[in-house]
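Only one protein chain is missing from this complex, and each of the others stays in its spot.
Then we have subunit A:
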Amino acid sequence: MADEREVLVEVKNLEVTYGSGRKAYKAVKNANFTIYKGETFGLVGESGSGKTTIGRAIMRILPTSGGEVFYKGQKINGKISHALDKQVIKEIQMIFQDPQSSLNERAKVSYIVGEGLMNVRPDLSAAERDEKVRQALLDVGLLPEFASRFPHEFSGGQRQRIGIARALIVEPEFIIADEPISALDMSIRAQVLNLLRHLQKERGITYLFIAHDLSVMRYISDRIAVIHKGDIVELADAEELVTHAIHPYTRSLLSAIPMPSPRRERQKKLLVYDPSMHDYSTEAPQWRELRPRHWVLCSASEAEDWCRES
């Protein structure tokens, strides 16, 4: 079913290393996944798991140390041609986690939002650019008058909208949203999630949605990949993953989701994941499709045990 869809981004054996020599630290080891056009692909993990690193590597903010990233069939990591570079800059955009630190405090909103256009659309006049900024602000539910103000005049939710407008203005096809709502208040979170969903519906944008919170993921994503210490351990459709989690790490994440229900909370059992439970000394773990379209990183004996349990 999904396999008939058009592949937009393909990540193959991706490896990202920080530092070099003795200090080298592999933050991402051998990550593999594909993102289909028009879907929301969720990447869940705890802090330090490498989820942001993957996002940044696809965005080309970080250099990769191994593996390949394909965008529309073309390899985009490492050295690429100038024309492809231009195309990728225009078509892949990012929304950052913290709206307090991701906006230039000294620039007016019109410049923050319009800056990308100077780069990808040098043919536009200043007036045309202003018109585009107006439109982008309207699209994210802000008033066009805000263009002449500075970031400090806005609340957290409004600042995040400015960040979204900044990404949207160059009309990207693929947006990497790195924890776009975790710094926001409850009521504002819902506003931003709704906004992202509407934009996707109207423009067919594809998202890579990075977050640590599975309850948000279940709501927003079509498929979810769970990452632990640089390894993707489980990958499936969102509902499938939440209702039939197989890998113990995913199950521990699920057990920790806070539910707005005192009775269910009182009965809840917290599962703690202990990575030392795996014995991979004799048999290296492999990707196995344990249920239809549901992939888990495990050894053969584990696959048997876990399937029996669930």
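The criterion applied here is as follows: contacts are C-beta pairs under 8 Å (C-beta built on N, C-alpha and C of every residue); 3 or more make two chains touch, one makes a residue touch a chain; residues count from 1.
What we mean here is this: contacts and distances are computed from a predicted model.
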Chain not displayed: protein name in its UniProt record ("Cell division protein FtsZ", "Calcineurin-like phosphoesterase domain-containing protein", "NADH-quinone oxidoreductase" or "Peptide ABC transporter ATP-binding protein"): "Peptide ABC transporter ATP-binding protein"
Among A:38, A:156 or A:285, residue touching the chain not depicted: A:156
Candidate in contact with the missing chain, chosen from A:84, A:257 or A:307: A:257
Candidate in contact with the missing chain, chosen from A:20, A:81 or A:187: A:187
Touch residues of subunit A, complete complex, unshown partner: 46-47, 155-157, 185-191, 193-194, 197, 212-216, 218-220, 238-239, 252-253, 255-266, 268, 270, 272-273
